[in-house]
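The complex appears here without one of its protein chains, the remainder shown in place.
The first chain written gets the first letter, and so on, giving A, B and C; residue counts start at 1 in each chain.
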Amino acid sequence: MARDKNEKVEPAEQLKRASEWWTTKIVDIKPGSIRMRGYAIEELIGRISFPQMIWLMLRGELPTAEQSSLLEAALVSAVDHGPHAPSISISRMAVTCGLPLNGAMASAINVLDDIHGGAGEQCMALYAQISQRLDRDEPIVSATEAALEAFRAEFGKIIPGFGHRFHPTDPRSVRLLALVDDARKSGFVDGRFADIGRCVESVLERQKGKKLPMNIDGATAVIYSELGFPPPLGRGLFILSRSVGILAHAWEQTQQGGRIKGPMPPSIPYNYTGEPERHLALQKTTDQ
Amino acid sequence: MARDKNEKVEPAEQLKRASEWWTTKIVDIKPGSIRMRGYAIEELIGRISFPQMIWLMLRGELPTAEQSSLLEAALVSAVDHGPHAPSISISRMAVTCGLPLNGAMASAINVLDDIHGGAGEQCMALYAQISQRLDRDEPIVSATEAALEAFRAEFGKIIPGFGHRFHPTDPRSVRLLALVDDARKSGFVDGRFADIGRCVESVLERQKGKKLPMNIDGATAVIYSELGFPPPLGRGLFILSRSVGILAHAWEQTQQGGRIKGPMPPSIPYNYTGEPERHLALQKTTDQ
Amino acid sequence: MARDKNEKVEPAEQLKRASEWWTTKIVDIKPGSIRMRGYAIEELIGRISFPQMIWLMLRGELPTAEQSSLLEAALVSAVDHGPHAPSISISRMAVTCGLPLNGAMASAINVLDDIHGGAGEQCMALYAQISQRLDRDEPIVSATEAALEAFRAEFGKIIPGFGHRFHPTDPRSVRLLALVDDARKSGFVDGRFADIGRCVESVLERQKGKKLPMNIDGATAVIYSELGFPPPLGRGLFILSRSVGILAHAWEQTQQGGRIKGPMPPSIPYNYTGEPERHLALQKTTDQ
Partner (left out) sequence: MARDKNEKVEPAEQLKRASEWWTTKIVDIKPGSIRMRGYAIEELIGRISFPQMIWLMLRGELPTAEQSSLLEAALVSAVDHGPHAPSISISRMAVTCGLPLNGAMASAINVLDDIHGGAGEQCMALYAQISQRLDRDEPIVSATEAALEAFRAEFGKIIPGFGHRFHPTDPRSVRLLALVDDARKSGFVDGRFADIGRCVESVLERQKGKKLPMNIDGATAVIYSELGFPPPLGRGLFILSRSVGILAHAWEQTQQGGRIKGPMPPSIPYNYTGEPERHLALQKTTDQ
């Protein structure tokens, strides 16, 4: 039997360590009882909305109705951007390889990584840098310029959350910012991050000489920052949202059928640029 | 360059085929315009709830407010059942291996397969069998007995959606069924599948001589069936719900830290039952 | 603290159960000692080949040199079939989304499911059915016809392992079968499954009126069956082989760069066939 270096621990102590191996503040389960963050599940079902449950699970407390509405708007906004997005096409290809919905969603969600799913998170981190400078009473324009400079020095020239290779203006961003403005007027959010996002947009336009409009990542980053989510949860919330589109496309592909569907029709060749034909006999270095 | 058998197709026709390679009714994107199922995204953001968006994406039309409330209750109910569930522990282990939230969620969602994530789908298929028998005017008890017998003949003795190895009664199911009863009284749902679910429960109790209470999969299967979802989407909706718990635990583990955390403390040995020590010299069949 | 129904088990018994939760015959680890199937790892390193290690891990004993050579030929044969294969393009797309090699490989390997990765396994199961009929002294042609008929009744008209939508003859199959013939002449394998595979090919040609040549899945199925692997490991071995191509393409894409690369150039539109533009105002059934 495999054993550890440490062999002399008492069984009761061993068991205690085993219990503590999995420690959580999220859910407490006893026979007949399931409590999430202290609330009995049966008190939550039918009384709180799905976005409120998401907030409770991630942050430990329930949001206000107004906070929940903003979160809901952001979740609605990012569900899908069509099969040119790798996440969506992978989901559909996976189905044609025989995968059930869970497998298709897993392969697709996996690619919502730094570049495809992390722009919102990175944008929130950028906004947070600017916000910290505002706390130190820097004016917003110079705070933004300094934060952009620091960001570029560390991560390169692409500023996440701004510009789109397809949309001249992103209709989602315009609408989301309008909702933030409404919430600010009503006093439900502070509005600091809406100001920051717009300042980044205007500084970028001046620096580039053309408009790089705030995209969906930049706009949801405003909302998630206003609501107090830490940057990594910007990625997590985007995943919850985009999962809806990934599921919808997997299901549509299931109904369409198709087998082992690659990225393009087989009649369109790919581009081979490697070695021309050669033979093992020419290869002196093997022992075969 | 790699080529296809079919070499004589005109470029315009080739391009048409390429476009049709990805065909969808879900989303239409033009520069500056994103329409989901025909609706401009900016009309949906801030006006429909996240569960309504889920319904629209999966089914093509918007639900009524009452349909959406039942869907929301089911989505809220299944978010988490603690780290003894493989999906949750895998999510947490993945984080300690260095994965960001998308990767942890992917490895975890992947295991919501036939056994861990498919019980609701299977239960919906069982209910649908009973429902078809009701359409042929069979009495509900004999319809249920016959469907159970057919199910066992094909899939074995475990009836998905009933019984729980931990909870004597599942508080989620009781609450969900009460919500269906309310909706039935108000005329928003038919109630047929609530009757079917309860009949399965009572037939199983009689057959087994003990209560196998309806569990979360059996109860959400009632709701999703009442709402007209096809069985495979029972799995899909469960995944959207459980993804919230998977994300919450991944995030909690991120904050706790820990490196390469296996399933149990290393001080608890695993059980090796294989070959005792042996040596290659004893092995005559190799050429080494 | 969450607790189980069963509360009275002694700590020592609890611990024993914990140890037995993970039971394996594959590897025994003690401080300073790692034994695989009974052999100290340091005795294996540098003395057995990688395919021999694969065999040992999967089957518990070492293969002969001749068995290992056939396994090696099959592993070499299936490493790659270009980026039109979903597994390969997914691997490359994943890299452009920011994933490291492990993540790209995971998303890609995941899709080697029933249709894209399971053909070899299914073909082995078909061969095994024919082989069982031979054991009952049925002539090979009628055994093959009967097994094909049973297969089609259960799984549909596509016979895994035969025919290719691209190659008129598959150069890998021809070479692999020649190696099996050599091994048969030398008495290292029985040759039964080579006969079975060729008989399936000729029966299919007669039934279809055209040649459906044995493809890579049909040929590796011959080898893995000759070597005594059970059908599910046909899928497993294919995955080990194809993983090499998946890794090579992920690595090439890493070096090429590219960001969020979808399946086709964005300049080629996809085909939207859904609802034309419509508005929420027309939707009476929502409460918004």
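Convention: a residue touches a chain if its C-beta (ideal position, glycine included) is under 8 Å from a C-beta of that chain, and two chains touch if they have at least 3 such contacts.
What you see is a predicted model, and the numbers here were worked out from it, not measured in a lab.
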Could you tell me which shown chains are touched by the chain that is not displayed? A, B, C
Which of these touches the unseen chain: B:93, B:179 or B:199? B:93
With respect to the chain omitted from the figure, which of B:46, B:63, B:118 or B:213 is a touching residue? B:118
In the complete complex, the non-displayed chain touches which residues of subunit C? 1-4, 6, 9, 14, 17-18, 21-27, 29, 31-34, 36, 40-42, 44-46, 48-51, 53-54, 57-58, 69, 72-73, 75-77, 79-84, 89, 92, 100-103, 105-107, 109-114, 117-118, 166-172, 174-176, 179, 232-233, 235-236, 239-240, 243-245, 247-252, 254, 256, 261, 264-272
Had the left-out chain been drawn, it would touch subunit A at residues 2, 4-5, 15, 18-29, 35, 37-40, 43-44, 47-48, 52, 60, 62-65, 82, 99, 103, 106-107, 110, 166, 263-264, 268-280, 283, 285-288
Subunit B residues that touch the omitted chain in the full complex: 1-5, 10-12, 14-15, 18-19, 28-31, 82-87, 89-90, 93-94, 96-99, 103, 106-108, 110-118, 165-166, 259-264, 266, 270
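Rule of thumb we're sticking to: only the chains that are shown with their structure count from here on.
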Greatest Cα-centroid separation from subunit B: which chain? C
Shared interface numbering between subunit C and subunit B [over half = same, under half = different]: same
As a multiple of 5 degrees, what angle does the CA superposition of subunit A onto its copy subunit C give? 180
Quick check: how many Å separate the C-alpha centres of subunit A and subunit B? 21
Once you find the CA centre of subunit A and the CA centre of subunit C, what distance in Å lies between them? 32
Where in subunit A do residues touch two or more other chains at once? 1-4, 14, 18, 29, 31, 82-84, 89, 103, 106-107, 110-114, 117-118, 166, 261, 264, 266, 270
